[in-house]
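Removed: one protein chain of the complex. Kept in place: all other protein chains.
As written, the chain order gives the labels A and B, with residue 1 at the start of each chain.
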Amino acid sequence: MILEVTDLRKVFRGDFVAVDGVSFAVPVGGSLAIVGESGSGKTTCARLVAGLERATSGTIRLGDDGTPRARVVQMVFQDPYQSLDRRQTVAACLDEVLAFHTGLDRAERRRRIGELLELVGLDQRHAGVLPRQLSGGQRQRVAIARALAPSPRLLILDEAVAALDVSIQAQILNLLVDARAATGVGYLFVTHDLSVVRHVCDDVVVMRRGRIVESGSVEQVLGAPSADYTKKLVGSIPRPGWVPVRGGTRG
Amino acid sequence: MTLALAAPLRLPARRLAALGWASSLAGLICALVVLIAVFAPWIAPHDPNAVDPLNAYAPLSAAHPLGTDDLGRDLLSRLILGSRTSLAGPLVVIVLSGATGTALAVSAAWIGGWFDAAVSRVLDILFAFPGLVLAITVAALFGAGFLAPVVALSLAYVPIIARVMRAAALRERSLPYVEALRVQGFSGWHICRRHLLPNLAPLLVVQAAISFGYAMIDLASISFLGLGLQPPAADWGLMIANGQPSILAGFPQQSIAAAVAVVITVVAFTVVAERMAAR
Partner (left out) sequence: MTAFLEFDHLRVDVPTPMGPRPVLRSVNLAIAAGEAVGLVGESGSGKSLTARSVLGLLPGGATIAGAVRFRGTDIGTLDAAGLRRLRSREVAMVFQDPRATVNPVRTIGDFLTEVLRERGMSRSAALALAGGILADIGVDDVPRRLKQRPYELSGGLLQRVVIAAALAGEPALILADEPTTALDVTTQEEVVAILDEQRRQRGTALLFISHDLELATAVCDRIAVMYAGEIVEILPAKSLHEEARHPYTKALLRARPGSVPPGERLQIVPGTPQSGIEAPPGCVFADRCPVVEADCRTTVPLLVGGVACHLEVP
């Protein structure tokens, strides 16, 4: 397992329980989705794993102990317009990370930047430009390249395709499938979009109000949900032939 | 569409054009004043401190384009030389208060919690003191001159800069790119120095430029009150004060010339600052 979370609990400001007794695991090179609606605690889980928040109790085990967290787990954020430093060129952004995490010299770093850009479907023309000269999709590619730069073994994707147009979302999803095949990186995919989960994830955890409602393989949980809430969630996804129903109660 | 529409909708063309020539002129004046200050000894037609009692209160002439003062010193030369201390004073004030204010603001915003609360309270207390009163008190305690009022005024300007910078630093800190850098494992020091500060720099420059005008007026007031530079130094504030008796004697050139120099410089710097802020 590259990530093992056991009995995780996070309480904000003394009384708001955002995450309550949550356990899940991601195998090496695996892909786990955490799905849920706003207030479910899914994003808090991601931030706890990334080290952006401190857990109130419970344990998070990341790979082999001793490796710095940043070289095991990296994160891609939702908003491609604000997740890059607006004054830093694409190459400078990647170079900063490589210089920090690797012992590569300048020429080697430049070569590695080229490789990373190619991996995310960009090229040298994009190396010297500032984020504002890139489209939302291109920025998200840069954010993914930056996250992959330290060669992490787990990538947290926090609604990483939610803000993108449908045609761009498809490009990024293909990129994520390819990057996983090429690098063996595992994914922790935090999302509200079940069709994205079906496409890129092996396992899924359904959260509601800080607790896990249901978990298992994607096929099993989304194909034949057992919890009422999962049924409601699956049933409310617009799809061909879908008719919205008030109350949202269906069998 | 959002992106494409945002650019043309930002400022009406009319206002932009109006701002255009005014700020170009203001920029030109700022550059000119700075150049005069730098090359003052070579530009000044006479020795600014050369006393010539026989020539006191000389009218405007080719030899003395602005006339002379009560001691027969050439007013144009004194105005030119006076630009040095008149610009250096506010410059030191904005550099000192800018550096201190930004350092306090960024560390308060980054560390947060009790440190932020403590810094904010201290700034509030400092803010309650009128800058001029603080500077006058310090000058009265430590003696008049260049340094004491400038340091005191710098202290008084710290909360002004720090409040704006802290709000901006908090906003900047909450952007996802900062979290991305934290996930990368970078230290707070690295993130503040390499990312936060460069992104806050344009705002700091604007704040400093706006404060420059205020500092210049405050320092001129202190000089006017006799707590700044002492005679026979050539300084615009001091010249306004020294010109007082001459006004009664019917020779207002000295006070008017110095006052006009202060007003033009302050307006020019402020217009340039506003223009930068608008961008």
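What we mean here is this: a residue touches a chain if its C-beta (ideal position, glycine included) is under 8 Å from a C-beta of that chain, and two chains touch if they have at least 3 such contacts.
Every value quoted in this text rests on a predicted model; they were computed, and no experiment measured them.
A.B. asks: Have a look at A:28, A:99, A:224 or A:245 and name the one touching the chain we're not showing.
C.D. replies: A:245
A.B. asks: Given that one chain is not shown, which residue among A:91, A:113, A:206 or A:233 touches it?
C.D. replies: Final answer for the missing-chain contact: A:233.
A.B. asks: Looking at the whole complex, which of A:6, A:133, A:195 or A:226 touches the chain that is not displayed?
C.D. replies: Checking the options A:6, A:133, A:195 or A:226, the one contacting the hidden chain is A:195.
A.B. asks: Which one touches the absent chain: A:92, A:119, A:177 or A:227?
C.D. replies: A:177
A.B. asks: Under the stated touch rule, tell me which residues of chain A contact the chain that is not displayed.
C.D. replies: So the residues of chain A touching the missing chain come out as 37-38, 135-138, 165-171, 173-174, 177, 192, 195-196, 198-200, 218, 232-233, 235-240, 242-248.
In the analysis below, only the chains that are shown with their structure count from here on.
A.B. asks: Which integer distance in Å separates the CA centroid of chain A from that of chain B?
C.D. replies: That pair's centroid distance is 49 Å.
A.B. asks: Would you pull the chain B residues touching chain A in the complex into a rising list?
C.D. replies: Contact set of chain B toward chain A: 175-177, 179-186, 194-195, 198-199.
A.B. asks: Okay, in this complex, where on chain A does chain B touch?
C.D. replies: 50-52, 68-71, 73-75, 77-79, 82-88, 96-97, 100-101, 143, 146-147, 150
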